[in-house]
Structures are given as C-alpha cells and as structure tokens.
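With one protein chain removed, the remaining protein chains of the complex are shown where they sit.
In order of appearance the chains are A, B and C, and numbering begins at 1 in each one.
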Amino acid sequence: MNFDYTEEQQMVRDSIARFVQDDYDWDTRRAIVDSDEGMSRENWQTFAELGWLSIPFSEADGGFGGNIVDMSVVMEEMGKGLVVEPFFPTVVLFGGVVARAGDEAQRAEILESVIGGETLGAFAYVERQSRFAINDCKTTATANGDGYTLNGEKVVVFNGENADKLVVLARTSGGQFDEDGLSLFLVDANAEGVSKVCYPMMDAQRVANITFDNVQLGAGALLGSEGGALPVVNDVVSEALIALASEAVGIMGTLNAKTLEYTKTREQFGVAIGSFQALQHRMVDSMMAYEQAKSLLFKALCEYKIDPASAEATIHALKVLIDRNGKLIYGEAIQMHGGMGITDELDIGHYAKRLMMINATLGDGTFHRSKFIESTYAAA
Amino acid sequence: MNFDYTEEQQMVRDSIARFVQDDYDWDTRRAIVDSDEGMSRENWQTFAELGWLSIPFSEADGGFGGNIVDMSVVMEEMGKGLVVEPFFPTVVLFGGVVARAGDEAQRAEILESVIGGETLGAFAYVERQSRFAINDCKTTATANGDGYTLNGEKVVVFNGENADKLVVLARTSGGQFDEDGLSLFLVDANAEGVSKVCYPMMDAQRVANITFDNVQLGAGALLGSEGGALPVVNDVVSEALIALASEAVGIMGTLNAKTLEYTKTREQFGVAIGSFQALQHRMVDSMMAYEQAKSLLFKALCEYKIDPASAEATIHALKVLIDRNGKLIYGEAIQMHGGMGITDELDIGHYAKRLMMINATLGDGTFHRSKFIESTYAAA
Amino acid sequence: MDIALSAEDLAFRDEVRNFLDTEFDAEMQAHLKSRGSKGMVEWQQKLYAKGWVAPNWPVEHGGTGWTATQKYIWESERSLRGIPDVVPFGLVMVANVIMAFGTDEQKEYFLPRILKSEDWWCQGYSEPGSGSDLASLKTKAERDGDDYIINGAKIWTTYAQHADWIFCLVRTDNSGKKQEGITFILVDMKSEGIKVNPIIGIDNEHNLNEVEFNNVRVPAKNVVGEVGKGWTVAKALLAHERTGIAGVADIKRNMRLIKEAAASEVNGGQRLMDDPGFQQRMADIEVELMALEFTELRTLATMAAGGFPGPESSLLKIKGTELQQATQELRMEIAAYYQGVLPTDMDPEVLGHEFGSDARRAFMYGRAATIYGGSNEVQKNIISKYVLGLE
Partner (left out) sequence: MDIALSAEDLAFRDEVRNFLDTEFDAEMQAHLKSRGSKGMVEWQQKLYAKGWVAPNWPVEHGGTGWTATQKYIWESERSLRGIPDVVPFGLVMVANVIMAFGTDEQKEYFLPRILKSEDWWCQGYSEPGSGSDLASLKTKAERDGDDYIINGAKIWTTYAQHADWIFCLVRTDNSGKKQEGITFILVDMKSEGIKVNPIIGIDNEHNLNEVEFNNVRVPAKNVVGEVGKGWTVAKALLAHERTGIAGVADIKRNMRLIKEAAASEVNGGQRLMDDPGFQQRMADIEVELMALEFTELRTLATMAAGGFPGPESSLLKIKGTELQQATQELRMEIAAYYQGVLPTDMDPEVLGHEFGSDARRAFMYGRAATIYGGSNEVQKNIISKYVLGLE
C-alpha cells in the first residue's frame, strides 16, 4: 500500500510546475486567452517536446505508455496552472477515442501527429438536446456505396474552434436513445459540408457548434466497429472523468492555498481576517473538502489501475464529490476574497469558472449521483 | 396582515406558561415521568379545569370552539414545558377523530368526558409493517349480525398505557394498501379480547402495542361511514401535524434559549464560550433555523385557517423544515453543552428526544419531502 | 394571525396588475434590455408619472402612503413579472438620508430631482482596502473656506459610469475613534478631479468602478447631517438597505423559471424535472423559501405596527442571499454545458440554447450578494451581538 508517485511521475510533475512557474504567469496566460486562437501554438510545441502529449499512448503507438496515474499527474498540474491549451480535448478525449477504437493504420496516422503536436483534435459528442446522455444522438451516418454520409449537429465541442480533426459520434442505426447503433467517425474539420460557429466559454475554452451537412466519409473514416461505439466511448469517458477530477483537485488545492494566503495578509478591523475563528473553521472545512476529494481520486486511481470496470461506482462518486466540494471551495474562495473575489482581474474567479465547467462536463453531480445510486443500490 | 395572537390566545398562553413555571419544574416533571402511570392525574384535572382540554371542540360539543391558532398556542407552550400529560394523543388525535367522525350521540358521550378530564383516549393507527402509510392496514373489522368483530394489532399507540377509550382504524373491506375500505371504531380499552403490552418511550410517552382478538363491537362503535375513514383521518393528521410543529417550535425556542444562556456563563480557556466567533455564527444559524420554522408554522396556520385544503403543501413543507431545523438545533444544543449535554440529568437531552419523536410521528422529513414533491411537482 | 387580503387590498392588487400589464409592455421590456441605464430611467419615469416610484417615501415628499400589505402586493407583482426594482442609490438610499438628516435646502433641491429620476446617484462608501471594515475609510475631506477638498478613492461603486451625483463617507477628522470624524457628503460627479476607473466583474460585465478623488472641491453645504457624524447617518441607512434584500419574490420567479426550464431538459429520455435528485434540490429551496416569505411578512408586520427593522433584518439578508444563490446554482445546473456561454451576439437558435448565458451572468453577479451591503459574516456578527447578546 503506497500513495507515492514514482520518480518518473515526480519528474513530469516538476516539469509542468516549472513550465507554469516560468512561462505561464498570470499576465502571459491572460494574453494567450485574449489572443485570436485563445491558445499558444508555441506552448503546444513545448508540450510535445517535453513529451506530455505522448503520455497516455502506448509505446507501440509512439507514446510514453503511461497509466492512469501518469495522466492524473499531468492534469492536476494543468489545473494548478489553469493551462488553457487543449490538452484535455485533444489528448484525453480525441486521442483517447482513436487509441482505443482505431485500427493500426488509423492509430499510426493520427496519434503520431497528436504526439508530435501537429494535430489538434476534438471529440464531438454533445447535441442540443442530449445534456449528459451520450447515447442521446440524432446525428446520423448513413452507409453509402464506399463509405458514409454524415448529417447532424454537435454542440459545445471542446477545442472545436482550433481542432484539425474531429471524432464524431453518429448513429448508424437505431432510435434516438438506443445504446446500440452508435459509431465513431474520423472527420477532417475542413471537409466539405462541415461548418461551425465558434464561441469562447467562461473558462477560456474555445468551443464550437459544428454542423455536418451531407459530409462524405470514406470507409476508412469509421473508428472501430459499426454500431459498437458506446462501450469504447464509455471507457474514454471513465478515463476522462478521472482526468477532470485530477485537474479539479489541482484547482481546489490552488484555490485553498491562495485563499489561505489572502486571509493571512488581508486586514480588517485591524487584524488579519485569518484570525477570525469563524473563518478559520470554514477554512478547515475547505481544507477537509480538498483532502477528501484527493483521497477519492486516489481510490479511483488505485481501482482503475487494477481493473477499470471495478472503478465504476468510485468514478461516479468522485464526480459527485468534486462537484460538491468544488462548489464549497470556490464559493468560500470568492467569499473570503470579498470585493476582490468578484472581479475579473483576480485569478480566483477564473479558477472557479474552470471548476464550474469541469463540473458541467460529462455529467454533473446530480447526474452522477443518480448513476451512483443506480449502480450501487439497484440490485439491493 | 397581522401575526399577533388575540387577547384570549395570549391569556391561554400565559396560563400554561404560569402552570409550567409554578407547578412543573424539572424535578416535579421527573417525578411524574418516573411514576407508575408516567403522568399526573392531578395535572390532568387542572388542565380540564383551566379549559385547555376543551379548546379545539365546538361549542355545540361543549368545547371552547377554538381554531387552529388556539390549538397551536397550547401545543407550543406544552412544548416549552415539555409537558408529558397526554394532551396530544387524547385531545388532538382521539378527540379530533371523534369530533370529526362521530355522530351527535357519540360526540356527546365521548367529548364531554374528554373535556371534563374523565376520559383519556388514544388513536390506534400504526401497525408493525405500516411505517408512515396510514392506509397500510391489516387490522380487520368484519361485519357480523349486530356489529363488528375486530382482529389485528396496533403498535406504538401513544397513551396506549393509560387510555380508557381507543379509536381503532380497521379495514372493513379491500386489500392491505387500499385507500377505501378503512373504518374507525370506538373501542373500550378494557373490552374483552383487547390485550396490550406497555412500554415507555425515550420522550417519556407511555405507549402500547394493542392486540384485538375477536373483539365484539356493537353497531354504535362505528365512527362515521363504513369504509370512508381515510379522508377524516387525513384531516385529523393535517391538524395534528400543525399541532406537533407548534410543540416543536416551542421546544426549539427553548433549546436555543437555554443553549445561549449556557454559552454566556460557561467558561473555557478563561472566557465564556459564547465569545468564540465560530460558536457565535453557529448560534446565529440555530436562531435563524428557529425563526424560519416559526415563520413556516405561521404560514401553515394562516392558510389552514382560511381553507385547510390549501395548506396541504405547506404542512408537508413544515414537517420537512421542523425535521431538518430540529436536528440542527438539538444537535447544536447537545454539542455546545459538551459533556453535560450527554447526561440524562440535564434537560437538554430530554427536549432533544421529544423533538426526535415529533419528527418520527406521522411521517418524518424524508417521508414528507416525498409528499411535498408529489403534491407540488407531479403535474408540472 | 391573519393574512387574508381585504377587499381594498384585492382592489389595489387589481390596479397594480393592470398598471404593470399595460405599462410594462413589450416596448418597455425591449428598452430595458437594450438601453441599459437609459431604459431604467424611462421605466422609473413611468412609475413617477403614476405616483408609484417611491413607495417608502412619506406622502408629503411624493410617497404613496401605502400600507405594509400594499407594499408587499406591489413588490410581489413587480418581481413575479421579472421587473427590476428601481435603482436604489437615489430613490432609496440617499433620499432616505436627505429626508432624515438633510437641510431644507437639500430636501427642496434633491428630492424632486430624485423622484423624477433626473439625477442618477451612486454610493461612495467602500474603499480599496476597507472591505467590511467600513469605518476604516481614509478618503479625506479638508475644509477650505466654504468648501471641502476631497482626496482618496472609493471602490465597488455600482453604476458610477452613469452617475450625476455620488454620496460619500469621507474622513473629516482623524483624531478620535475610527467611527468618529466621518462625514456624509454629496458630490457632483462632474466636479473636476473625479476619475472613474471601470472594474470588470466576475460576470464579465462593467457595473462596478473605482472612483478617484484628486483635490475635488465640494461646497460645505453638501454635507448631510452633522460634520463628523456620518457614521450615524450611514448606520441608519444600512438598516434600510437590508429590508427587501431577501428578494423573496425574485426567488419565487427564479423557481418558476427553473421549473419551466427543467421540464424541457431531458437526460436520456428523463426530464430533469422528474429527476428525483433535482426534485429534492428544488424542494429544499422551496421549503426554505416558503418560510422566508413569512419571515419577511413578519418583519413587515412589525414595521407596519410602528416597529423598526432591527438587526432581525440581517436574517432576511443572510437567508435571502443564500436562497438567491441556491436558485442561481440550479439555473446553472439546468444549463449544463451551456452554463459557460459568454455574452454573445449569436442567435439563440444558432447557439442551441437560450438561457445559458443569462444563468451564468445571474450566478456570477449573484456572488456579490453575500459580500456587499455588509457581508453575511458581518450580518452574523450583528445578530450575534445585538440579537443574541453575545460579545
């Protein structure tokens, strides 16, 4: 039983932390967010050179062959630095689907350029009406002689603005809510019939609503088996939920540390506000909320490493706790920063907003609490 | 719009408060609780003489003709004094059923002696399996030539140990959960075939499990229409829920006041513990919890006075809030009294226990939250 | 114990409904959305024309003379339609101060202008660094002949960018306790030496400002109340600020919006409205809300009976803002992925969702509710000291 990171993991952690410290100060980040693309291509090349983009991919695919803990380390540090470059959509979601569903040729084509930082990707799975139910899919891919015709719309596609390649979840058979009949397709973002409207989100992500109007796809665009997408997607989602929780833990720790620091220096009524016992006890609550979230992340990591299927209930629970404790922590962080906490200038609100979007991604606390109950009490 | 009590209500309030102050100090109460019957017949006569037992009954029935607010005043004061004499089971439940369901002869027979303090009553409606679903009734009353034969068992009958007369809810037709087919019967506690085991509860109530073994009832034992009991019972329950909430508000206010007083005098680390800001803010929370409960009680009273049916959702909400805020208040009262709070000697724990039993009576917070949701969101 | 409305009250309610249905028409609604502060002035002038712009003013100054019940009816009907309250800085705050402490000259000049919405007011209390410890303010006013010369800065000044006047607490004396030596003064925003620096909020909007004072010259006759007694003036105002702050009707309206929206959101075939977890969160809010409504009514009844909204009004502020935030949170939850949408010119049809950005703005703006007007922590200190008697 140990909860230590390996030396290698520690090195990755240090390397990201150093990057954030040296090259990602708040003003730099703000300039990147305000730039045309809302991300830095230069940083992305740095990520590639430092090997971060290769971490989850197998050595056979040219990757680092990292496990879920390696991924977690990267995401936690990204969270601490509030890094906006699209690691999550490109590596975790898009890369995750390709690595799992792609055949050797597809993997070779795509993953090498993802790892090299040449290709930015996005996974298009949300629809207007779908909320968090991934099986709720109206986008269709109809088989034609040599391939498929894709029609439909995906919304709030993370990194949709900058992605070169998309993985699109589409229905090859079945009705709107059927779990069978979903398939995955690799689509060039510039293919004919693909159009998009882009908009920024409060957490500085650049997203897009993407419309597919009779987009012609070759047979080679199909990732994995026709109609068998959902299990693959569910695997990617499980890993993505752990990744998001890791990022959230990074953010929660940072919010607590910044707030604690603030209460030690900010004076009111002639004393540091951190000397007020009522606030002290609440900061203890925030600290406990963080430690508990971290512990549950560790549980998910340990279980997932042994057998991903065994971690299902824990992953639902993790999303519930990240949601609940995240709300507590960012709420207290804003409240304790007082007037400063409600300005756009201070970083606190931005950490809060990212945490909120994490909560809303791939199912919020209410959604996963229902899933937890279903998976835990259904048979009892 | 006014929330004042009438002069008459104020007089009743004062009269009960004076009784508690003068004749119901903690040692006296403890002696009563420890006595054979667990109540004082002498006090009961006083209640009769002071007219408290007549309050909810109509003038035609020899009562005071009071409304729901009058009842609330009595119950709140009983709560403050933690009065154990069986006002709630005899007057509110037993009397409530008879007043609503009884014909003139039955009302004349029963209510006069209730008002006079000669008859103690109980309403037997809980069964082993029923939890809070009053329609879940296995006790049967089978029509025979001149009357009915009663068979079955009722449990946790409040005042079951001392009651002279019982109202028993029994099934004259239908299946276990049917809403129709329930009837009410007036049964002498000493009738042949009635047997009981008595036990005390943590809130000093004397209750009984009562078995009916081929108890022969005359036709005159039927209260109201055969098979039509449930609407009557529901009306009594609504009023009883308001009465219990009033008692709870009395208890909550008393717990807060006693705790506040304690924190002002109890010293730790050289100062009164009430000077610790963390405790101050929690006592503010307790105070707000009390005020909110009182406000919702007022809402229920105002609505019920205008039209009982209009108060349904509010009464569910009231039970939810009484449960939740009651837990907060008694929890904090015990916690802030520290070691003393967990002794049997101190009154705090006894107030807490009564509040807990109130929460468990006629449906707890979880139960009524579901009812609230059903009644409020079902059609939306 | 009675909340039944009298025949007069019912008639009044009909009049209110009729007025609002007529005057708060589509055009007015559009103006409020598109014209910002100008739209607000337009609406307030409509209220003025009806004689209803200042329900809390004494009749002799242009108030309505309404009973507590009538005020409650007005407030409920207004909020249920989502009509914003009047901007409080002039009509509620400074007007109350001028009426209670002002000279006849001040009353004659300012009150009619406020009533007609001719002047837009803002509030200069907080300072960079002062926070909840209002009395630690440092902005200095030094006497120079018939004038004061003001130097310093105020912060979190809502709508300063639109304002004609600002009412300020300034320090005229440094020698005593920090609560002493504070003076309440009215300053023309067009005065030389005033600079307004916008602050972008966490809601991505520009409502807040920092207001700098560099040798701003203000006539001494603009002092309200006694020189050095500004703290007393401010305290009287704070209690006024807290009444109505519970925002019960607003929360009710939010709950109505939430139910509508939750009925059309679907998760894998199940309406969010039917999700037991979501239902229970709604129920938890509604139960507290039903109680809060009567807590507010109890306070109103006390005031109507000649009582004063005392420290108990702090309870309304705490519970009200907590519930406001809870409903804002539910709206975010309904918006799901769309909760992150920033203000955009995109057609909702293109965006795919209607209320995401509104939910975000309300949620983010709502963070301030537990901070301003005396943070909820300060409110708890007030209750603790003045209601519970804890020191």
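Definition applied: a residue touches a chain if its C-beta (ideal position, glycine included) is under 8 Å from a C-beta of that chain, and two chains touch if they have at least 3 such contacts.
Every value quoted in this text rests on a predicted model; they were computed, and no experiment measured them.
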Next on the checklist: If I consider the whole complex, including the chain that's not displayed, which of B:A143, B:A191 or B:M356 touches that chain?
Outcome noted: B:M356
Checklist outcome for this item: Per the touch rule stated above, chain A touches the missing chain via residues 1-5, 69, 260, 263-264, 274-275, 277, 280-281, 283-284, 287-288, 291-293, 295-296, 298-299, 301-302, 305-306, 314, 317, 320-321, 369, 372-373, 376-377, 380
Item to check | Contact set of chain C toward the excluded chain (per top definition) | outcome: 276-277, 279-280
Checklist entry - For chain B, which residues reach the chain that was dropped from this view? => result 126, 128-129, 131-133, 135-136, 153, 155-156, 177, 197, 199-203, 205, 209, 266, 268-270, 276, 278-279, 327, 334-335, 338-339, 341-345, 349, 352-353, 356-357, 360-361, 364, 366-367, 369-370
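Following the convention adopted for this analysis, only the chains that are shown with their structure count from here on.
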Checklist entry - Distance from the CA centroid of chain B to that of chain C, rounded to the nearest Å? => result 43
Checklist entry - Measuring from the mean C-alpha position of chain A to the mean C-alpha position of chain C, what distance in angstrom results? => result 38
Checklist entry - If you average the Cα atoms of chain A and of chain B to get two centres, how far apart are those centres in Å? => result 54
Checklist outcome for this item: Residues in chain B with touches to at least two other chains are numbered 277, 280-281
Checklist entry - Where in chain C do residues touch two or more other chains at once? => result 276, 377, 380
